[in-house]
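The complex is shown incomplete by one protein chain, all other protein chains being positioned as in the whole.
Labels for the chains are A, B and C, by order of writing; each one numbers its residues from 1.
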Amino acid sequence: MTSKSSGRTRLGVGLVGLGRLGRVYARDLASRIPETRLVAVADPVAEAPGAYTEPEALLVDPRVEAVVIASPTHTHRGLVVAAAERRRPTFCEKPPALALGETLAMKEAVERTGVFFQMGFMRRFDAGYAAAKRRVEEGAIGTPVVFKSTSRDPHRTTLEYADPRSSGGMILDMGIHDFDLARWFMGEVRAVQAMAGTLAYPELKTVGDLDNAIVSLRFADGRLGIVDLSRNGVYGYDISTELLGTGGTLRIGYLRETPLVVLTKNSVAHDTVPYFMERFAGAYTAQLQDFAVNVLEGRPAPITIDDGIAALRIAVAAHRAHETGQPVEVASVTG
Amino acid sequence: MTSKSSGRTRLGVGLVGLGRLGRVYARDLASRIPETRLVAVADPVAEAPGAYTEPEALLVDPRVEAVVIASPTHTHRGLVVAAAERRRPTFCEKPPALALGETLAMKEAVERTGVFFQMGFMRRFDAGYAAAKRRVEEGAIGTPVVFKSTSRDPHRTTLEYADPRSSGGMILDMGIHDFDLARWFMGEVRAVQAMAGTLAYPELKTVGDLDNAIVSLRFADGRLGIVDLSRNGVYGYDISTELLGTGGTLRIGYLRETPLVVLTKNSVAHDTVPYFMERFAGAYTAQLQDFAVNVLEGRPAPITIDDGIAALRIAVAAHRAHETGQPVEVASVTG
Amino acid sequence: MTSKSSGRTRLGVGLVGLGRLGRVYARDLASRIPETRLVAVADPVAEAPGAYTEPEALLVDPRVEAVVIASPTHTHRGLVVAAAERRRPTFCEKPPALALGETLAMKEAVERTGVFFQMGFMRRFDAGYAAAKRRVEEGAIGTPVVFKSTSRDPHRTTLEYADPRSSGGMILDMGIHDFDLARWFMGEVRAVQAMAGTLAYPELKTVGDLDNAIVSLRFADGRLGIVDLSRNGVYGYDISTELLGTGGTLRIGYLRETPLVVLTKNSVAHDTVPYFMERFAGAYTAQLQDFAVNVLEGRPAPITIDDGIAALRIAVAAHRAHETGQPVEVASVTG
Partner (left out) sequence: MTSKSSGRTRLGVGLVGLGRLGRVYARDLASRIPETRLVAVADPVAEAPGAYTEPEALLVDPRVEAVVIASPTHTHRGLVVAAAERRRPTFCEKPPALALGETLAMKEAVERTGVFFQMGFMRRFDAGYAAAKRRVEEGAIGTPVVFKSTSRDPHRTTLEYADPRSSGGMILDMGIHDFDLARWFMGEVRAVQAMAGTLAYPELKTVGDLDNAIVSLRFADGRLGIVDLSRNGVYGYDISTELLGTGGTLRIGYLRETPLVVLTKNSVAHDTVPYFMERFAGAYTAQLQDFAVNVLEGRPAPITIDDGIAALRIAVAAHRAHETGQPVEVASVTG
């Protein structure tokens, strides 16, 4: 392997974070994406040979032409600002931060330096969601008037991971994908209502997290949305979205994993998608490929820091609506 | 045909109302239900031979051993009270009334006279909903923690029908079925939030009705629910309910009507259920059969006037939540 | 009930045979079909009040304007000939007879007397099959080139019923429906090949019957077909047909019975259609209604004795192909 493939330059990418998702990105950058080379990785604990333990060292490595940030959320601000200062085109995994305040420094650095910055919301790169977007734009369902989205994990995360101090809490951590889709398909959200509870895994209360939440959305033009989130989709990993339109409806999502159906006495059964890597492997790869092509060809980022901030703001509003029991205007979320 | 079939007495039923649903009930009572005879019908405008134009005349007909009320909602109070005074076992189609106040006289008459009274919520008699109830009771999904229910009509009703003065408005007219299911599966509802709009058929605004609504439910024990309603399920009649449990999930509902699938270039397609009669024909019949058997065998009614009132109260609360934009405690709805 | 309904004359029908299917027809004729009255029944052993024990007595009953024959197959010839002699419009359940020779007398009597005669193949009246027929005629799949049809019972019949001396054997008893569909959709069959065995229920060998069979069809114009039959569709009653065309494909059939889906750990499951009455109840009713309307309005029968004979001839050819292990030309089956 060289940095030339069919005469095309490959982008030298440095990857920060070798957790569950980081390892997937490492494989994609190294071998699945023709436009990239994985030239450096940084992780404080990973035992990858040649890995930097300090991300700052990675940022000054001259082979690193662009940076992919897949480290824990609380590190995003510092890394994005540092990468911007060094003018390294940056891809940052969602969410941008846990609190709105943190994102301001990120936005300031990106805008001041003019560095290329792309936010990670991989669902937009899933074949189903992408096809749905095209269909909506083609008018296949008239005007979508209700957005419905469901995200369910097949089991609860560890208490350590669920701790809102690191994850931001379920509404933010899980819901931010749905809030981004809501904006992508329907435009800005004006107000939210929410109800939530710790109903299936009482031990989550020890860290103050939820396991089920319902968030209602009012879009700026009056249209409606619902997002429901659950940690007890015990049957499988279930991500589904519906766009109810005036002329038709789109449904994105599926549950069946392998091509086997078992028929026994009065029963027809199939399996389910285990978890996010099985469901979105292709989308993760396509997302980083898109990042690389955008950097190489000088195209603007399709998902910006402002998109990350807007989705985060909805999540924060939803969390407040849950805590207060009152409707919350998204515009009122300023910090 | 006689009133004896296999030595069993058939219940002589008088039917009030020969509208869309009343005609279905007439056929069921006359020929589909072995336990009933249709002995009299009353409708002010129907041209059925031998029909009474005044329901009062039907109530004094000595052949009428029991009464089925399928006339417009605003007539329910008077008819239920009159039937109770005459000690006629009564089946009354949902909703019991348009306002809570009206139901008090009905409840008073039923309780004072001790007459048999059964409320009509046919979904409880659908094979899918009934099987789901059994599965929940058997523990198949652990504890259900989230209730989700969707009701969609394939097109808007006439403006005349949609007029909230006669229908009660979409949240009551369509939603009361879902609110009854919510109570049946999960117990009492403590509070609601709602968002709604007239998004697909602006002409409905002329009569003050909605075409899309989202209602969030908080059950008395803290569990959660969502009901979403739409008049623009233009693809077909879509009634679906999900019970998300700690150990599994149940989904009730289907869209496919006939056993034909059409495969053309890159497409696999099937048809949809046109409307409520195709979807719930069996449930309507089973419901009236259950009524007749209960009367003949002296069993208590499985769905009472209190069930009707409780579902109505949730609907009224949801409507107020929509109008005020604020959460509403169901207990606060007293009139 | 009278013989007038909405001013329309109802056809007085006499029903011969009150077995499993006969009882369904009795209910349909009595109450489900507006165009018919059930005026007499005949069955040697049924305990229905007022039933004739001798079908001949039924045929001379002056109320009997038309006859429905649902008695065992070996009685068909005598009954059809007797009904023809009395000029009673006749509906005869499939198969017309167990051997080709028997059908000649039936055909002769029908043609000589000119009596109305309709053969029973209820699948043609199923909503799915009927819709498929329309789609083919509309050109939705171009030219169908392969016909595939599967019939599976959920369990084996009793040994008494399975006995080829009364049932004709599985290839005839089960397959004749598929052979009729083959002709209906594709035209005449020129030759067959077959393989069969008693693979799941060895006790069927004691009466000489099979439990699985595969029949390949060559249509007169060279197109192809497969019919596979099984008594061990233990998961449910499975009747499905596929028309593979040059421009698309149609699939008729379904397995899901009730609108409930159960999701448990890594499994999505639904129930199945139990048996033929659940699957084809509507088709049986529609078939007899069609018969009544044809008689009342003087229309020709859509399915004739010749259709019955042609399907029987394919079945006999298939049985011989199985027995000899050699291809059989359908034209060679003359008795």
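By definition in this document, a contact is a pair of C-beta atoms (placed from the backbone, for glycine too) under 8 Å apart; a residue touches a chain by one contact, two chains touch by 3 or more.
All of these numbers come straight from a predicted model, not from anything done at the bench.
Although one chain is not drawn, the whole complex shows that of A:53, A:206, A:264 or A:324 it is A:264 that touches it. Within the complete assembly, A:132 is the residue of A:41, A:69 or A:132 that touches the hidden chain. One of C:209, C:228 or C:271 touches the chain omitted from the figure, and that residue is C:228.
Residues of subunit C in touch with the missing chain: 143, 145-146, 148, 152, 193, 195-197, 199-200, 212-214, 216-218, 222-226, 228, 230, 232-235, 244-249, 325-327. For subunit B, the residues in touch with the chain missing from this view are 234-236, 255-256, 263-272, 274. In the full complex, the hidden chain is touched by subunit A at residues 1, 30-32, 126-128, 131-132, 135, 140-141, 247-254, 256-265.
Methods note: only the chains that are shown with their structure count from here on.
Chain centres computed from CA atoms place A at the largest separation from subunit C. Once the centre of each chain is set as its mean CA position, subunit A and subunit C turn out to be 57 Å apart.
One inter-chain figure worth recording: subunit A and subunit B are separated by 42 Å, centre to centre, where each centre is the mean of the chain's CA atoms. Multi-chain contact residues of subunit C (touching two or more other chains): 256, 263-265.
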